[in-house]
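Only one protein chain is missing from this complex, and each of the others stays in its spot.
Take a look at chain A:
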Amino acid sequence: MVNLNSVPPKNGQCYLALGLEGSANKLGVGIIKHPFLSKHENSDLSHYCEMEILSNIRDTYVTPPGEGFLPRDTARHHRNWVVRLVRRALQEANVSDPSQLDTICFTKGPGMGAPLHSVVILARTLSIMWDVPLVGVNHCVGHIEMGREITKAENPVVLYVSGGNTQVIAYSENCYRIFGETLDIAIGNCLDRFARTLKIPNEPSPGFNIEQLAKKSLNKQDLVELPYTVKGMDLSMSGILGYVDSLAKDLFNKNTKNKILFDPKTGEQLVTVEDICYSLQENLFAMLVEITERAMAHVNSNQVLIVGGVGCNVRLQEMMATMCRDRSNGQVHATDERFCIDNGVMIAQAGLLQFRMGNVVKDLSETVVTQKFRTDEVYVAWRE
């Protein structure tokens, strides 16, 4: 059993936590509340904290179509917006005295170095100004704990799919263990980069725009054949990206020698951009479903929790649900864009669990951010 009440809240009634996220192009500030309940003293209820979201503010650094986000400019965005966002978050949460916060949680890693650095500087400053302890949070664990709390999934296999990460995770002995992962680029990165090739807008997100294009495909029964690269429990996506990129370029250049895209006799176009988007999604998601199912068999679980930005893709949720239905009434848990996409609340949730177990920063030297910080490096003290 775990005692989540080992550190009492400042006001004796509820815990208040501020979360700061800025590991990529989203800057998020969130404030949450956990009631101080006796049922959390001797139990395993870290997924049932009765969390209340007081504010969840986000601002995204968006680049023109065809462009990615550079670390320097993303860091500048975070640096120049973060104070304004914290002000809005406090105002929305009705927190007039920030020194009443129990903890300030920040993303320690993994992520892009420069943007992480912009945010941690503010976290340190606020901690000193308000005399509130800091907690450094693993970004991936933030996604998992947020998903568990929102969906109440007790012990699911977690599929973590975002712009920087693709992992299949299951909990065992105080650790989120990685059962399978990408060997090269993340799925979100694959979709984003293909969106850049297509020069479609990055607003609201490139992946969302690919999903919308895929829905418009009129040839859903005839998939464009793409490489399928599952390697044991791992997968690889860079080759697929290279292949679809070349298809798209041939399509734009009207290269009629390409027999997949054009009829060799008449020169008629057989495949559209929408068809390629649809086939790409189907192919990539089928790979994800396969390794997730294998992980479920390993740990004898019938629950899947999808987290990360790509997790709000409805088609991925549908395909995962089909697989789960075939496995003894399995369930898929997923959240919407408020919680799937990087946000400050998820950092506050994971950080507050750490805080309640007495895990806080004792010296500012412990707040150095890191680009590499694997999910399985975190000691999960708040679960049995």
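Quick note on the criterion: a contact is a pair of C-beta atoms (placed from the backbone, for glycine too) under 8 Å apart; a residue touches a chain by one contact, two chains touch by 3 or more; residues count from 1.
One rule holds for everything that comes next: contacts and distances are computed from a predicted model.
This complex has a chain not shown, and the name its UniProt record holds, of "Ras-related protein Rab-14", "Ragulator complex protein LAMTOR1", "EKC/KEOPS complex subunit GON7" or "Ubiquitin-fold modifier-conjugating enzyme 1", is "EKC/KEOPS complex subunit GON7". Across A:F36, A:W81, A:W130 or A:Y243, the residue that sits in touch with the chain not pictured is A:W81. Interface note: of A:C14, A:L37 or A:L70, the residue touching the hidden chain in the full complex is A:L70. The chain not shown here touches chain A at positions 61, 63-64, 66-67, 70, 72-73, 76-77, 79-81, 84.
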